[in-house]
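I'd like to ask some things about the structure below.
Each chain you see keeps its place in the complex, though not every chain is here.
By written order: A and B. Residues from 1 in each chain.
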Amino acid sequence: MAYFSKHYHSPGTAPGTLIVRGAAAQPLSINLIDYTEAGVEEHQLDSPEQCRSFLEHDSRTWVQVNGEVNPDMLRNLGAVFNLHDLALEDVINTGQRPKVELYDNQVFIITTMPVYDGTRLELVQVSLFMGKNYLICLCPLAEDPFEPVRKRMRQTSNVRFATRGIDYLLYALLDLIVDAGFPVLEQFGDQLEDLEAELLERPSQQTLSSIHRLKRELLILRRVLWPQREVITTLMRGEDEFIHTETLVYFRDCHDHSIQIMELLESFRDMATSMLDIYLSSISQRTNETMRVLTIIATIFIPLTFIAGVYGMNFHNPASPWAMPELGWYYGYPMVWAIMISVTVTLVWFFKRRKWM
Amino acid sequence: MAYFSKHYHSPGTAPGTLIVRGAAAQPLSINLIDYTEAGVEEHQLDSPEQCRSFLEHDSRTWVQVNGEVNPDMLRNLGAVFNLHDLALEDVINTGQRPKVELYDNQVFIITTMPVYDGTRLELVQVSLFMGKNYLICLCPLAEDPFEPVRKRMRQTSNVRFATRGIDYLLYALLDLIVDAGFPVLEQFGDQLEDLEAELLERPSQQTLSSIHRLKRELLILRRVLWPQREVITTLMRGEDEFIHTETLVYFRDCHDHSIQIMELLESFRDMATSMLDIYLSSISQRTNETMRVLTIIATIFIPLTFIAGVYGMNFHNPASPWAMPELGWYYGYPMVWAIMISVTVTLVWFFKRRKWM
């Protein structure tokens, strides 16, 4: 994942401009669920225009748009639901900071859902518009991540969803988005533990690069999860009439989860930083050991080799009593060995005393 | 202890779902104490249903559930005491962040009690429900950690417990949970001191891994103790009618303890981080010393060995006066020793000047 993953128009572009970079990679689908206490209706739409009829009567309407949106479709949607230009720009320029924007009779929410397949962390921007009796959810993934909510809606036969306001649906979606952080962090936690074992037993360049990758992903994840927590706080503050008092207890639960995710994240970041220090210390410890072995071997053999070298000199002057007479002595050779052994013993004693052996 | 130890339902599960991962490892027991100024009654219950009769009259009732709860029993308990679905979900999904949830005529509290047996730190989630005249305490341990409170209750013969409200019992349990941090931190403090001595005298890979383990445990402990402090602050703020003014002084004492525990923890974390730096410096210092010994030995003997090597060459040309005439000199051999000794003396002087010897 790139450090900088925000889409933006070039500075000075008029606010509310809708332009897409490149062609859409994910096909677009619009799914509409209309529900009352009487039952749940599902429709697959071709164009946002088709929503109009559902808005008129009293039912609750959930419009789920999956895949990469195009400017035309967005403008169309904006016209049907009376969405603000700046909000539409934020939908198309993915990589936004999670936020809540309160308009006169509409709430606009940007959130980020982390998706992790074990090797690649992806941050998916989910944009939500909530009005009096409708909720629009735009998600760039082709596959709908909110299928579990739809399932519950069908199963529980309107008991919970239909009796409570549209804000309960908002909670259900936000809760899923926030809770998506738990499996991601669980995987990170497992990776931390694997790295920890590797670190203390056999640190390698590979370990280093894994720690770095982990730190990076935690950092990028943190950048989107901090403001996400604020999003829920803002919604909970209850300054607008959209969130009912009886739904607040659910939002509070969701808020607790988002705090716990942040705390887990921060503690993982702490440990990853600490692991870098451990890595360095561990490598230094190994260098120190290697060094000690080299020093012991070299320090013992270098003097011995010197002694052997001395008696390898060719001072052949039979006339001089000073010309290496040792070479001719009867016990000369054993004497040299005696010297060499005593040198070795002395050095070994020295190393033992210094606790190097 | 794992970095990630929270139990959670897969994202998108309906709120209030009660499912348990795996079979219960700890057998379940329900203990009920009913006390008035007249006396204390203790009962061992088979099912939460049996509590109903005690709720009706004016006495205070403490229901202590030890061991791993199962969904059926929880639903039962919820029905008897009218507990919120989300609260029950939090009880079953252990590893929750400590929190207080204020319902209409009930307080729900999650706390974490640290248990440390010298090698393994365990964090036990204790869940508490307090109503007008009852207190339910759920603790997954098989052995009841609140036995000391029960003992005091029996001894003091209702003087303190029965004359004060149920909030005094809540204080007694919270105080025990908070104070459980002191022996844990005392052990950590002792370990820090042992590590410190080891660090400065004989740092090893083992020391490194101990420091790391300590940092990790302090981090995980901190993650649960910070919100615990907030729990007590929230209770003390006195916005609900459950805590009486005369009990507040006790909560204040408990709050002081929780702050002191946090401050101890933070200072231990600081020292553990500092110890990593000390470790690295200590190892580097040792490498430096080893290096110096190697350099001194090598620097002295390498030139000597070279000199010996020179006079080991076989330039046997009797016809040439340039062919190593030194070998034939009368004082050739002593001269070589003189050269070698002077080289040694020079190098030793050099090392002394640089303070390497």
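Methods note: a residue touches a chain if its C-beta (ideal position, glycine included) is under 8 Å from a C-beta of that chain, and two chains touch if they have at least 3 such contacts.
As the structure is a computational prediction, the values presented were derived from the model and not from experiment.
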Whole-complex copies, counting every chain including the 2 in place: 5
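FYI, only the chains that are shown with their structure count from here on.
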Superposing rotation of subunit A relative to subunit B, computed on C-alpha atoms, to nearest 5°: 70
Chain centre separation (subunit A, subunit B; CA means) in Å: 25
Subunit B residues touching subunit A - in the complex, by the definition given at the top: 2-4, 6, 8-15, 84, 86, 96-97, 99, 101, 202-205, 208-209, 212, 215-216, 219-220, 222-223, 226-227, 273, 276-277, 279-280, 283-284, 286-287, 290-291, 293-294, 297-298, 301-302, 304-305, 308-309, 311-314, 324, 327-334, 336
Subunit B partner contacts - residues on subunit A that touch it in the complex: 146-149, 152, 156, 160, 175-176, 179-180, 182-183, 185-186, 188-190, 192-193, 196, 200, 249-250, 252-253, 256, 259-260, 263-264, 267-268, 270-271, 274, 277-278, 280-282, 284-285, 287-288, 291-292, 294-295, 298-299, 302-303, 305-306, 309-310, 312-317, 319-320, 322-324, 355-356
